[in-house]
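Missing here is one protein chain; the remaining ones are kept as they sit in the complex.
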Amino acid sequence: MTEKPKLRVGLVGAGFMGRCHANAFRSVSGLFDLPLDPVAEMLADVTDDVAVHNAAALGFNRSTGDWRNLCADPTIDLVAVTAPNALHEPIVMAALKAGKHVYCEKPLSTTLESAQRMTAAAQAAGIVTMVGFNFLRNPMIRLARELVEAGEIGEVVSFRGRHAENYMADPDVPHSFRTDPDGGGALADIGSHIISMARYLLGPISHVTGQSRTIHKTRPISAGTTERAPVLVDDATFALIEFETGAVGTIEANWAASGRTMDLSWEITGTRGALVFSQERMNELLICKGPGGGHTSGFTKIEAGPSHPPYANFCPAAGHHLGFNDLKVIEVAQLIDAIAGKQNPGPDFQEALEVQKIVSRIALDCQSPKTRAL
Amino acid sequence: MTEKPKLRVGLVGAGFMGRCHANAFRSVSGLFDLPLDPVAEMLADVTDDVAVHNAAALGFNRSTGDWRNLCADPTIDLVAVTAPNALHEPIVMAALKAGKHVYCEKPLSTTLESAQRMTAAAQAAGIVTMVGFNFLRNPMIRLARELVEAGEIGEVVSFRGRHAENYMADPDVPHSFRTDPDGGGALADIGSHIISMARYLLGPISHVTGQSRTIHKTRPISAGTTERAPVLVDDATFALIEFETGAVGTIEANWAASGRTMDLSWEITGTRGALVFSQERMNELLICKGPGGGHTSGFTKIEAGPSHPPYANFCPAAGHHLGFNDLKVIEVAQLIDAIAGKQNPGPDFQEALEVQKIVSRIALDCQSPKTRAL
Amino acid sequence: MTEKPKLRVGLVGAGFMGRCHANAFRSVSGLFDLPLDPVAEMLADVTDDVAVHNAAALGFNRSTGDWRNLCADPTIDLVAVTAPNALHEPIVMAALKAGKHVYCEKPLSTTLESAQRMTAAAQAAGIVTMVGFNFLRNPMIRLARELVEAGEIGEVVSFRGRHAENYMADPDVPHSFRTDPDGGGALADIGSHIISMARYLLGPISHVTGQSRTIHKTRPISAGTTERAPVLVDDATFALIEFETGAVGTIEANWAASGRTMDLSWEITGTRGALVFSQERMNELLICKGPGGGHTSGFTKIEAGPSHPPYANFCPAAGHHLGFNDLKVIEVAQLIDAIAGKQNPGPDFQEALEVQKIVSRIALDCQSPKTRAL
Partner (left out) sequence: MTEKPKLRVGLVGAGFMGRCHANAFRSVSGLFDLPLDPVAEMLADVTDDVAVHNAAALGFNRSTGDWRNLCADPTIDLVAVTAPNALHEPIVMAALKAGKHVYCEKPLSTTLESAQRMTAAAQAAGIVTMVGFNFLRNPMIRLARELVEAGEIGEVVSFRGRHAENYMADPDVPHSFRTDPDGGGALADIGSHIISMARYLLGPISHVTGQSRTIHKTRPISAGTTERAPVLVDDATFALIEFETGAVGTIEANWAASGRTMDLSWEITGTRGALVFSQERMNELLICKGPGGGHTSGFTKIEAGPSHPPYANFCPAAGHHLGFNDLKVIEVAQLIDAIAGKQNPGPDFQEALEVQKIVSRIALDCQSPKTRAL
């Protein structure tokens, strides 16, 4: 048995998403039959010491306190970027300059201009890019798109989407990169998920208008202090959207939604059926074929199983549930396939840029809302 | 035991809502201890024969083929109007002229101007009016308002409402009063329910903008024919709304929503909790106090029971479920109390007019949508 | 239009169930096209004064403080018995002696012997009997039986049933007829509902074995006192059951089930599908055709609508929900039809006796449980 070629991975950052990436690269080879064998080669973190510690914890061969070293290292094939959003551009640019493939967490960058520069550079570099919109990797989401494309619910006429969580619901959650006026806010942070999913499922969005609110006007300037500073980003944004197909609907981004831990959800209504999904129950998809409401018709609850690729890579039996980290494993498997020359399912930088354009357009619109007084 | 004074009811129409009214007047005295005893005195229907037949079926003492007779009849105290929407104004005007109390089905009328005339006439007449927004009578909706008013979820910051049904999902459902350009469309027909509920729960709506779609561009001109004519009203409308309090959100009206038989639903998010409701499960209300998502916190499912007035009038034990017709009984009980001099909880004509203003404003806005191209 | 013949109803008792009967007789004529027109003729209650008061409240023409008068009254056609269980036998016997039709609340009586005497007397009298197992009247339950009979889920192999409520969960709920050793206990009170439903859906039960517990060993002897007396009946009973068809399963009766207000629920598994129901969501029925768990298969949620008789008698549109009191209206409609000569769908006394035999057999078995030590 000949060994597979290696794919040497350099990971920047070891926080929530960094750990998640590390886990995915560690697990993926045993679950997917891939053309390349990923190697956890180097970890970059904020200091040398932290990097040494986290590299050991996450199983990386080497470490560095400076991501520039990682990007420049000739052994590295792929740079995975999970650093704070504001650092995405310099890291990505350095990686692209060195000819690396780039796997970047969402959002691509903090501003539209930055994202545009990164996308242009990536296209010029001719490498493979992937952006971590992990929720798209869910077999149930893939199934939904296949059902839509197959016309199982007729022509799509409306979309009602939302990403609501509660992690900023407490007014004493302090300021952070999330509330940085440059790139922050609920719309950018999680609205981007429902926008990317809307595009994945139904294609380009052509028109928008929005309205936003800052629910908690001030927050502590940092953890452990009582000093507060104004919040300049949205806690909740609502928008009307229109797709190029003519389908219309609404989206909501809300990070102060009490009671909601993961309501990334939507309902797609077609002329001959409907689909309903919530990430709260990510292993389920509801489908109604036809109008429903009849003698034995209505929504059928589909439970994830081996007939929904790539579920079977994780488990041969239905009902055993994929979890969040499994979505990242699927993402990494798709990335490795793309690097090996298969079709890149994306989202690549170009697609992430399209999402960011919509975020920016809605945000701009919210500054001069179009609602009319009664 | 002295007999209660009678309230002699004249009912116009014996269709879906007419039967529902008749049932409510027949049942209410045994369930509520009311100051007046309603008597099913006269039924008006489209012809004398039909009226005789339906009066017998619904237990009315007398009948007429002409609603003018009913409105003018000196024994009638209350005129209940369940005729087609286009007839609401003439019937109500005749009843008001004769000094009757008026109980009118929603929508109040087909146009804003008509509704304004009716409201002005009612105020001049000094009688009691009630409009049949029956979904507001649900003890769970009353509970929700009480919880909001008591500050149980903090300050309300957003509302996400919808009324989606599937009764027009089939493109072969023929034209009817529902698709009449004068007063028809999903927004007017069921959007009015979610608007009235939003106002009931959270107060006045100050700003709106909307977007609508006609999903099925043509429909048969009548049942049993293949000849089709264009549809000039909306099948689905989405709107951004803003309340006077500053709370924002979205509403949707959709009568072609496959899979949905009664998704009159909403989520109210507050600064310290949330409430979730759907008429699909009308005997349940979800509440989360605090942000949720903690060790043992999250949404609690409240099931309707005798601690939620006026549930106990129907049943002394929790979990036994009210149904749709029970909501109409509650409505009628509130109406009779109001006629006897108690506080009118409404919606009266004035409130129905406010709802209609919002419907009209959104509809107007949909003619020149405010969404912007990307 | 000729008037229908009258059916003069004498009602004994005006508590929870008495009010429910009264409401049903008042409402039924407007909702169903029946051969007889029920008249609320006479109410019997514990004293003359109470009877006068309740007759007025519930719309009965006459009243009496002695049910013997009612049973003997020559104008009465039908005696409806909602008195305490211990009085069922004497009242029913008096009514039968006078040749009345009898409509009796469940359980038929407090002991098996009493129920047998009543059933024999009813058969001898040749009148129509009906026992108030109202949950069987739900259109969703009727649909379930039709689906089973039509073989939609193959051959039935198992049944998992339960009736759990919380009304005795509090150890300070005082003694009452419910805890009377003669006829009381959770198994008799609500176990009878799940047993009657099991028989309605799947036919005769041939074998049982059970195990029961008294959760709260003492209760206050009456409301408002601290003096407590031992509880001699079951709070919860579990049983293995076998049907004549060979299908097997379990039933549970539990009136101290925290969190449950109306979990009268079951799952029927067949060789080619399954059905799931809970009275907690009484307007829904889940069906899976085939094994489920496939690409787009699983449980479909059927929502009650006009294609599920007799839902359409209450409302012409799906999704509008029947409530508990509507079930009693259906029961009364079936009773009136039976009195007019149509097929009696039951449960009549004979069927109620069969249910009681099963209750008694399980209760006896619980006295010497058949479980074996490990």
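We call the chains A, B and C, going by the order they appear; numbering starts again at 1 in every chain.
Note that contacts are C-beta pairs under 8 Å (C-beta built on N, C-alpha and C of every residue); 3 or more make two chains touch, one makes a residue touch a chain.
Because the structure is predicted, anything quoted here is derived from the model rather than measured.
Asks: Can you say which of C:6, C:68 or C:207 touches the chain missing from this structure?
Replies: Only one of C:6, C:68 or C:207 touches the chain omitted from view, namely C:207.
Asks: Of A:58, A:93 or A:215, which residue touches the hidden chain?
Replies: If we include the chain that is not displayed, A:58 is the one touching it.
Asks: Looking at the full complex, which residue from C:35, C:290 or C:309 touches the chain that isn't shown here?
Replies: Of the listed residues, the one touching the omitted chain is C:290.
Asks: Looking at C:85, C:109 or C:261, which makes contact with the chain not pictured?
Replies: Candidates C:85, C:109 or C:261; residue touching the omitted chain: C:261.
Asks: Would you mind spotting which of C:53, C:228 or C:361 touches the chain that isn't drawn?
Replies: Answer from the full complex: C:361 touches the omitted chain.
Asks: To test your reading of the contact rule: which positions on chain B touch the chain that is missing from view?
Replies: Residues 143, 147, 152, 287, 293-303, 305, 307-308, 318-319 of chain B touch the chain absent from view.
Asks: Taking the full complex into account, what residues of chain C touch the chain not shown?
Replies: Touching the missing chain: residues 153, 157-158, 160, 162, 164, 166, 169-171, 205-213, 215-216, 235-236, 238-242, 246-250, 252, 254, 256-261, 269-274, 276, 286, 288, 290-293, 298-299, 357-358, 361, 365, 369-374.
Asks: Give me the chain A residues in contact with the hidden chain, please.
Replies: 1, 16, 19-20, 22-23, 26-27, 29-31, 33, 52-53, 56-59, 165-167, 260-262, 279-282, 303, 305, 314-326
Basically, only the chains that are shown with their structure count from here on.
Asks: With chain centres taken as the means of their Cα atoms, state the distance from chain A to chain C in Å.
Replies: Their C-alpha centroids are separated by 53 Å.
Asks: Mind checking the centre-to-centre distance between chain A and chain B? Centres are C-alpha means, answer in whole Å.
Replies: Taking the mean C-alpha position of each chain, the two centres sit 41 Å apart.
Asks: Please set out, as single numbers or ranges, the residues of chain C touching at least two other chains.
Replies: 303, 305, 318-319
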